[in-house]
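Missing here is one protein chain; the remaining ones are kept as they sit in the complex.
Labels A, B and C are assigned to the chains in the order they are written; within every chain, residues are numbered from 1.
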Amino acid sequence: MDAKNFIAKRVARELKDGDVVNLGIGLPTLIANYVPEGVSITLQAEHGILGAGPAAKEGEEDPEIINAGGFPITVLPGASFFDSATSFGIIRGGHVDVTVLGALQVDEKGNLANWMVPGKRVPGMGGAMDLVVGARKVIVAMEHTAKGSHKILDTCTFPLTAVGVVNQIITEMGVMEITEDGIKLTEIAQGLTVEDVQSATGAKLIIADNLAVMES
Amino acid sequence: MDAKNFIAKRVARELKDGDVVNLGIGLPTLIANYVPEGVSITLQAEHGILGAGPAAKEGEEDPEIINAGGFPITVLPGASFFDSATSFGIIRGGHVDVTVLGALQVDEKGNLANWMVPGKRVPGMGGAMDLVVGARKVIVAMEHTAKGSHKILDTCTFPLTAVGVVNQIITEMGVMEITEDGIKLTEIAQGLTVEDVQSATGAKLIIADNLAVMES
Amino acid sequence: MDKITTAAEAVKAVKDGDTLLVGGFLMAGSPETLIKALLETSSAKNLTVVSNDTGTVDSNMIKVMKQGRVKKVHGSYIGSNPMTGQMLIDDADSVTLYPQGTLAEKIRCGGAGIAGFYTPVGVGTVIENGKEKRTFDGKDYLLEKALRGNVAFVKATVADKFGNCFMRGSTKNFGALMARAADYVIAEAKKIVEVGELDAELVTIPGIFIDALVQSEDV
Partner (left out) sequence: MDKITTAAEAVKAVKDGDTLLVGGFLMAGSPETLIKALLETSSAKNLTVVSNDTGTVDSNMIKVMKQGRVKKVHGSYIGSNPMTGQMLIDDADSVTLYPQGTLAEKIRCGGAGIAGFYTPVGVGTVIENGKEKRTFDGKDYLLEKALRGNVAFVKATVADKFGNCFMRGSTKNFGALMARAADYVIAEAKKIVEVGELDAELVTIPGIFIDALVQSEDV
């Protein structure tokens, strides 16, 4: 299992039966493949779907049923469709239990930067700002560093997506909770030392008393 | 034809093909019976219907399709249903062309009082405030006086429904436009003198140069 | 997650002092089965009831009010329920009236994470008392704030077991909004079907909003 799937599988274990979940583009979409048995979640697509299902099979694409990335998907029994104002009312109103997305940077105050890199072409924030402000729990799922350069910081330097919204960070190196005192490492990947994780992190980690081994 | 039907029939001639119209409870509901041939209007019911039709026949009542007075109605081909936030979005957003309602008092500044009489039991304003603020044209359709006491005034004394919203007043005595200079009598009922109308009115009337005879 | 339960069980969610959102416009979409259970099986009191009209003389809400369990009402048109009119006479602060569209939008905002909105409705009337008035592009508006409840009662025509609700015709009115604006939402449905049997395009309230689903006595 590669790092992305390892991370996705671990994130999936955070989901509880009945959760309404929005998965960002990229790595987070893999999470749907790993939802544990006995846990039934409802996937939300921010442009107007509850009950999103897997990608449409080739030849069965329906251009009127797409995911937030623009790709044809299916919906599950019990799905519903609505306009974008209604959809973001669901998001902003706190009716999404968990949103999982990637980050360019995330810091120990729970600040998130994931929508623009200064000096690079700006793609726009899309629904990310709404999702992280509205969702009850925000999980950042990403590779721990960008080819070695720190993404988990004491203070984000890129333009923020939102202030103080991130609850948890899950990477291939470990699981971290954002606490009032800073970033607490609660699980660590097999074969790594705390020092390994700390040196890949641009903020001082708090180490949980009951630090566990991270299992996917 | 009694006074109420005479008024209703005259109001109906104000409606233009394609108009979206909201008719208040009481006299205004009679207007639907007199819409001229060749004029097709869409009736809005403020709790969530476009394309409302006549009352349901006895034995054919559907408790899920009622008018704003709570009575079972029918809907016409091309109707649609929606929730009350959407419905009042239609109203507030200026998408109702004409609303017709009764008044306790209306004055020469276009102020309307039709929701409470001080000292009497208060029924609540319902959708009246939204309708008169939102509709493009507000017609007050009522008997000219309350058993002789003035309802058309220089200044309303009852609590207002809205400020400066009334465009036209149609009674059994005549048709009046609210202008910047005051209330202009544009049509007068057969057999009445200007003095008759003026003495039944608590505001100084401006008489139109081309004062016409009011026909229903 | 099995959401189907009895009315008596479901209304246990209503606690003393709660704000209760009650769907319906007069009798259309009025969750009478749930209100009846509140009347007969619950003792929750000091309730604040948010309802367009608090029902009619034929509704169960008037009976709950006669039990003295409703201390405050937020509504718009109360001419159909003489108990609410009497409350207003006895204590002007016990009944707050809003223009109907303002009430609907306040509840929508409560469900949609919006703190408040500027509406032109009510400017120059008693409605503006105590509210911020502000001019945008030369026109005056009032600031109206969001409204939420602890529990909502709504009525659907058809619901699936996940809680997706179809509210037919003119029954959508306030219930469709209230179901999004309360911490705990109970729906009664005239008909309950399996998940997948209700057309996704006919869903008035997505099932994620519904915590408990009850068979309506109105079938």
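Keep this in mind: a contact is a pair of C-beta atoms (placed from the backbone, for glycine too) under 8 Å apart; a residue touches a chain by one contact, two chains touch by 3 or more.
Remember, it's a predicted structure, so these values are computed and weren't measured experimentally.
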{"item": "Displayed chains contacting the withheld chain", "value": "A, B, C"}
{"item": "Residue among B:40, B:155 or B:199 touching the omitted chain", "value": "B:40"}
{"item": "Touching the absent chain when the full complex is considered, from B:134, B:174 or B:202", "value": "B:134"}
{"item": "Full-complex contact with the absent chain, from A:3, A:163, A:192 or A:211", "value": "A:163"}
{"item": "Sites on chain B contacted by the missing partner chain, in the whole complex", "value": "17-18, 20, 40, 42, 50-51, 75, 77-82, 88-95, 133-134"}
{"item": "Absent-chain interface as seen on chain A, which is shown", "value": "45-49, 62-66, 68, 70, 75, 81-85, 87-89, 91-92, 111, 121-130, 133-134, 159-164"}
{"item": "Interface with the undisplayed chain - residues on chain C", "value": "105, 109, 112-120, 134, 136-137, 139, 141, 145, 166, 168, 201-202"}
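Operating definition for what follows: only the chains that are shown with their structure count from here on.
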{"item": "Shared interface partners, meaning chains that touch chain A and chain B", "value": "C"}
{"item": "Most central chain, Cα average position", "value": "C"}
{"item": "Intercentroid distance (Cα basis), chain B paired with chain A, Å", "value": "55"}
{"item": "Computed distance of Cα centres, chain C from chain A, in Å", "value": "34"}
{"item": "Where chain B touches two or more other chains at once, by residue number", "value": "none"}
{"item": "Set of chain C residues in contact with two or more other chains", "value": "108"}
